[in-house]
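A single protein chain has been omitted from the complex, and every remaining protein chain is retained in its original position.
For clarity, chains are labelled A and B in written order, and residue numbers in each chain start from 1.
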Amino acid sequence: MMQQKNIGYYRLIMLNSLGRVVPDTLRGYTSATAYQSKNRILIPEKAVVTKPLFLDSISAIFDEYHISDGMTLSFHHHLRNGDGVLNAVCQEIKTRGIKHLTIAPSSIFPNNAIIVDLIIAGNITNIRTNYINGPAARPIDDGKLQGLLLMDTHGGRARAIESGDLPIDIAILACPTVDRNGNGSGTEGLSACGTLGYAQSDLRYAKKVILVTDTIVDKVKQIDLDGKYVDAIVQIDSIGDPEGIVSGTTKITKDPVGLKIARDAADFLYQAGVIKPGFSMQTGAGGTSLAVAAAVRKMMITKQIHGSFASGGTNGYYTDLLKEGWVDNLYDVQCFDLEAVRSYRDNSHHIAISASKYGNPYEPNPVVNNLSFVALGATEIDLDFNVNVTTDSLGRLIGGSGGHADTAHGADITIITTTLAKARLPIIKEHVTTITTPGEDVDVLVTERGIAINPRRVDLLEKMKNSNLTIMTISELMAISHQISGIPAAIKEPGKVTGLIVYRDGTILDQLYQRF
Amino acid sequence: MIRSMLFIPGNNPAMLQNADIFGADAVILDLEDAVSPQEKDAARALVKAYLESVSHQAIKVYIRINGLDTEFYERDLHSVVSDQIDGIVLPKARVGDIEKLLTILYKIESETHMKKTMGIIPIVESAKSVLEIEKLAALSRIQGMLLGAEDLSADMEFERTKIGTEIDYPRAKLAFACKAYKIDAIDTPFTDTNDVNGLIADCQKALNLGLNAKAAIHPNQIETIHDVFSPSPKRIEWAQRVLLAAKKANEQGLGVFSLDGKMIDKPIIERATKIIDAAKKYRLLPVDHA
Partner (left out) sequence: MISGMAGTLESNDTMITVTPAEKMSIEVTSVVDAFYHDQIVKVIYDTLLEQKITNISVTCQDKGALDYTIRARLLTAISRMEEQDD
């Protein structure tokens, strides 16, 4: 419900249904199911290309397509912290002094520090992304970005592109191997990175699409990017550093507190009847999330329960699950390590999905809607179960939704696993600093001192009423954290608006602010 | 009766603040081997301040003080003996030490008007101590005895192994003495924290010899220890059937009855009751779930 609030004579403030201020020129978030009564909006796909151009440098792209002030350039983030393409394009922008550009990379990592210079000099004035971590976030926090930072979810970015909300002039897509017909593969070549799920919408709807590669072959074995959309191909020495793209295999945490939380989460899921034959799951790929996957797997082995699928970004842990036959299929939108790349290449049950098929609310049956449960993290959670994974408690950018809000909506049960406090600071707040995922989609909070169930889930409260797990209200959990840590002081009032949190349906969930 | 005791280094704030969350039946806040000589004062102050601010209802709290052969033990006792703890774990314990310790405890308890009386858990970790096991178990306030195989092996000059044959004798002696005096027989820690199968085998060995609990040096060991030292689902189910049959027999006025072709008499019913009590205490009774 949209409310207008009068403060004094001078300003009207628009609040969305969660009580957050939103720009009065845009639609504020109403509910997580509001999209169900709306129609899918699709702009026409881009022009098909019979024969792609072969260019010999990043610079040539700028000349050929007249990249100039005010344009929107998009990128995917499958090369993660080893990406060389976004950086090379930024370098070229800097050299040419082009201004007022919007960049729309699906994520921004610490090695994209060059963006700092471009923000300060005004080459880049607007950014639209799903995740931002590292030096590039700092000038945005400090109000140096002349325009706004818009943050989507992975599924929401697909929606934004296909509907024309995010119009892309040039999509510059890194691709490990490309063939003479413009088809791209993610599994061959020096910088193999696996599936290219975040590039699919850009590929179809950008005005022009350029593939940047370091390996050209006659014919790729497996087509991940359909050459018919590709306008040009650029070959450079190296598209990125394999170390940063796929680094080793993430290990399950050894921290005893994290392991206890993971065990309790798995116990909860079992007692709630979620882990039954044919169930499906997604967890994050970090150490603690993997511990949840490990605890669930242990349960699957003990009770001999097989799952239908696991989804997400995949890594060696999940490919083992597939190999050993504990799940029938993996639905993969990005590969985190070499194990995952190999499995995708060799195993027909390791299936690539686009970001749209993964989490676009307007897809007829996105993968997230079929999840039995998802286990996610949080920097903060509040008494309404709203979750923050975008900023820290000082309001500074440390991440972004990624697939958080998508999976939280689609999964039958959304479990947040976290310690009760991080370095003394309680995770449970009265109101989160930034809302990334609305509380109506968040069901359970599991901490080392207790579990809280969202009061909306009367069914879960009923199922778990005789459980031997320590279950209490989220207010009680917050009280415990305050008793241990002390009540944290309030932070200073925020300054000017620096960005917007865009919900997966395009409505505005919250704003980002300059903090001092 | 307990199943596990988790050692927590006394000078480590990060571990202290999580001491109670790992589900151990008891924690031992350690002022002795986990703390370097230069930090004994810091550990003592930290544990004291921790105990003053935190209260644990569900979990037992013990303090391993420094031995009576050190310069530290008196200050340790004066800092920690309070209503906030359940007792003292005494390293290198000999009968004479316990008597000395008891004198100090009586004094502190009366001077500070404590409501609780402190229990004592001696650590048996020398050859002479092993010979005194029966006498130790009989002493006043002894709640259990802990075998310290690492120091014992040093004293005995034999090799400490995972198979553990070298400590069969002290383990067994401890088990019998503790059972006779109805106190906890607590097994020595398993020091390889990466070897889960080794831990399971070690726990099983101790259980087979009649010990009822084990010390843990890492929180990740607790789950395994509980798996072995808790009544198994099969045992619990058997006990439930026995008690149900006993109830029925009682209603029908029958004194003695049979179950599965075996005669069930009073000692068996008592054993079944103990199993159900333990199952209730450790929340092991089957939970209804969807």
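Keep this in mind: a contact is a pair of C-beta atoms (placed from the backbone, for glycine too) under 8 Å apart; a residue touches a chain by one contact, two chains touch by 3 or more.
Bear in mind that the values here come from a model prediction, so they are computed numbers and not experimental data.
Residue in contact with the omitted chain (choice from B:A14, B:A58 or B:M263): B:A14. Contact with the undisplayed chain is limited, among A:P167, A:G273 or A:P488, to A:P488. Residues of subunit A in contact with the chain left out of this view: 393-394, 423-425, 484-486, 488-489, 491. Think of the hidden chain as still there; on subunit B it touches residues 12-14, 17, 41-42, 45-46, 48-50, 52-54.
The definition used in the following text is that only the chains that are shown with their structure count from here on.
Interface of subunit A with subunit B (complex): residues 254, 256-257, 259-260, 263, 270-273, 448-449, 463, 466-468, 484. The residues of subunit B lying in touch with subunit A in their complex are 17-18, 21-23, 218-220, 223, 283, 287-290.
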